[in-house]
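Presented below is the structure to which this report refers.
A single protein chain has been omitted from the complex, and every remaining protein chain is retained in its original position.
Coming up: subunit A.
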């Protein structure tokens, strides 16, 4: 297999992620923090530049829809900005930008889904601003835009499993950052990832049983 190609795909913010795929490079983090302390708006611009690609990937693969991903990204970033405004220099100097930002993306998405579920449905009339949150992730994953089968199957995982798999294997976060974003211990995060992968493997197994390894696992 070609791990180099995978790295290139899975570390879209390669300039701030260290080559071993671990924590962001310390220098880049320190510079970003100092920029935020010195001039919040300029520092925020750098934060967006450094992390928009990874945040977009997470938004796209958790919503399953490009327009939703763009809206989610913009809303999350504005929330991030408003949160940063309330942080003092000490707090800013402790910031772990990537997991912190991805936590906001994941929580913002959770709130959107919850709000959409609560909102009463008027006979087929969709609110103009956020029409797609009215529909399930599964429905939208089957849109023509998401033709990729795996992307569609991701939508069939539970929210926490999907998020765990996306963070760990789509954007290549180390497990401790996955745990930080999910707000759980690393062991729990690991098990969400494992279960998500098992489910995906079962879902991806065609009925004709070509993938014998996976078939034998789910039907011993």
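Everything that follows uses one rule, which is that a residue touches a chain if its C-beta (ideal position, glycine included) is under 8 Å from a C-beta of that chain, and two chains touch if they have at least 3 such contacts; residues count from 1.
Here is the rule we use: contacts and distances are computed from a predicted model.
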| item | value |
| --- | --- |
| Protein name, per the UniProt record, of whichever chain is missing from view ("3-oxoacid CoA-transferase", "Methylated-DNA-[protein]-cysteine S-methyltransferase", "Phosphoribosylformylglycinamidine synthase subunit PurQ" or "Branched-chain amino acid transport system ATP-binding protein") | "Methylated-DNA-[protein]-cysteine S-methyltransferase" |
| Candidates A:48, A:113 or A:160 - the one touching the absent chain | A:48 |
| Per the touch definition above, residue among A:93, A:110 or A:201 touching the missing chain | A:201 |
| Residue among A:30, A:117 or A:150 that touches the chain left out of view | A:150 |
| Selected residue (touches chain absent from view) among A:32, A:101 or A:193 | A:193 |
| Missing-partner contacts on subunit A, residue numbers | 1-3, 6, 9-10, 12, 40-41, 44-45, 48, 52-54, 56-57, 60-61, 66, 70, 73-74, 77-78, 81-82, 85, 148, 150-151, 154, 165-166, 168-172, 174-175, 190, 193-194, 197-198, 200-201, 204, 211, 213-214 |
